[in-house]
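Note that one protein chain is taken out, while the other chains of the complex remain in position.
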Amino acid sequence: MNWFMRWFHRFGSPVWFYRIAGKWLPWLSGLFLLLFIPGLYWGLFVAPTDYQQGESFRIMYVHVPAAWMSMFIYVAMAVCAAIALIWRMKLADVVLICSAPVGASFTFLALITGSLWGKPMWGTYWVWDARLTSELILLFLYLGIMALYNAFEEKRTASRAVAILTLVGVVNIPIIHYSVVWWNTLHQGASVSKMDAPSIHVDMLIPLILLGLAFQVFYVLVLFLRVRAELLDRELNTGWVRQLALEHDDD
Amino acid sequence: MNSPASAFFAQLRRDLLVAFRNRSEALNPLMFFVLVTLLFPLGVGPSANLLQTIAPGVLWVAALLAALLSLDSLFRSDYEDGTLVQLVLSPQPLGLLVVARVFAHWLMSAVPLLLLSPLLAVSLNMTPRAIPVLMLTLLLGTPVFSVIGAIGVALTVGLRRSGMLLALLVIPLYIPVLIFGAGAVDAAASGLPVTGQLYILAALLVLSLTLAPVAIAAALRMSVSQ
Partner (left out) sequence: MMTEFLQMGGYALYVWPSFALGMLVLLYNVAVPLLTHRAALRRAADFHAGRRTNGEQIQ
């Protein structure tokens, strides 16, 4: 248990995280490009045309990873919220609030690409499809978290409020999702599920997996960038920031 | 006087008394409910068929908005005069006291609305057999609005202008109740069984009653300590 607590304290220390995250950044960027470029190439050039949807299925390579990330990031935030509330770990607060804009932007991307995909498939840009509607509600959950954080002047209070709201949200997300699915099947009869092909060709699946992993790495990468900036800001008057700032000032 | 149960009832009695003395304020959500409902025939036209189709949704949305607007009075005055600090510092479990407060608030703001809803349903030409279902779903659903709304209020009570923020935080969480509430009334109007929706609404009520007090208490502690 001793090593765990030691690790935990060190991990929670802003200086340590700032340094380690800085060291990881080039590796993460490299890994991202290594997954992203082949994924994009495969998705655009190698993957065969879908026999039902034609070339429009390629929107999937933006839409699906974005939708995955929109949900994954919220869950990650909820884990941070629990850690922040139970162990009062400062870093968890920072990771939580730094994830919100990233999650919101992926949710936004999933919504817009979903609607662009919907136009050739359904004939209109917006259909009250269960997934699109859930995604729209998720966007408002993200926006609510960001608005609540910005409404407080003191960042410690804001972080606590946001952690509570995130946990309330994560309990609600499955309920919201299933109620929206129920509502959708009720009002649309046989649901239009053109978005998921019954079986997917391997050459179509590989780029999807590559891009999904690339987005995952991308999230960690931009999260580290954001957390580093936020830590500098929060710890402005501490010794380590002073040292760092004066080193930087010399250049 | 020291058991949690007696604290619960003491809190409830006190809150009801305060609410009763400000009873003119309790009428506001009711008037709002009627006015919002009135807007729809004026907005979409008086066609009886159209009104009949949209009546469940209209009444449920109006009830949701009325519940949202009534939330502000839940902790605001207590926060301003310092009573809230006393509540948080009391040796009794805060979650329990909060449930008493929310229950009193629900009795004063949502029950009148529930009693008036048949009248509005008739004015929107709702099928008579759907009206008992409307009341039953409102009976199960409005407490969920109050309890979840209380989380939002507890989070924002320390902020100066919190009205729009509260709406942004709370409305997404209200969606499941709206879907199953309005869905049940809709189904009843077309003569379909509604027990499934009623069970789900009851489950949502039980779930929110068990989990929300913890969140409300944590949020109140946060608001008071700032």
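As written, the chain order gives the labels A and B, with residue 1 at the start of each chain.
Criterion: contacts are C-beta pairs under 8 Å (C-beta built on N, C-alpha and C of every residue); 3 or more make two chains touch, one makes a residue touch a chain.
Small disclaimer: the values here were computed from a predicted structure and weren't measured.
Novice: Using the contact definition given at the top, list the shown chains touched by the missing chain.
Specialist: A
Novice: Specify the residue from the set A:Trp42, A:Trp117 or A:Phe140 that touches the hidden chain.
Specialist: A:Trp117
Novice: So which of A:Ala82, A:Val170 or A:Leu225 would be touching the chain we can't see?
Specialist: If we include the chain that is not displayed, A:Leu225 is the one touching it.
Novice: Touching the absent chain: which residues on chain A qualify?
Specialist: Residues 44-45, 49, 54-56, 58-59, 62-63, 66, 101-102, 105-106, 108-109, 112-113, 116-117, 119-120, 218, 221-222, 225-226, 228-230, 232-233, 236-237, 241-242, 244-246, 248-249 of chain A touch the chain absent from view.
Here is the rule we use: only the chains that are shown with their structure count from here on.
Novice: Could you give the separation in Å between the centres of chain A and chain B, each centre being the mean of its C-alpha atoms?
Specialist: Whole-Å distance between the two chain centres: 32.
Novice: Please name which positions on chain B make contact with chain A in the complex.
Specialist: Counting only chain B, the residues touching chain A are 148, 151, 155-156, 158-159, 162, 165, 168-169, 171-173, 175-176, 179-180, 183, 204, 211-212, 215, 218-219, 222-223, 225-226.
Novice: Looking at the complex, which residues from chain A come into contact with chain B?
Specialist: Residue positions touching the partner: 85, 137, 140-141, 143-144, 147-148, 151-152, 154, 157, 160-161, 164-165, 167-169, 171-172, 175-176, 179-180, 182-183, 186.
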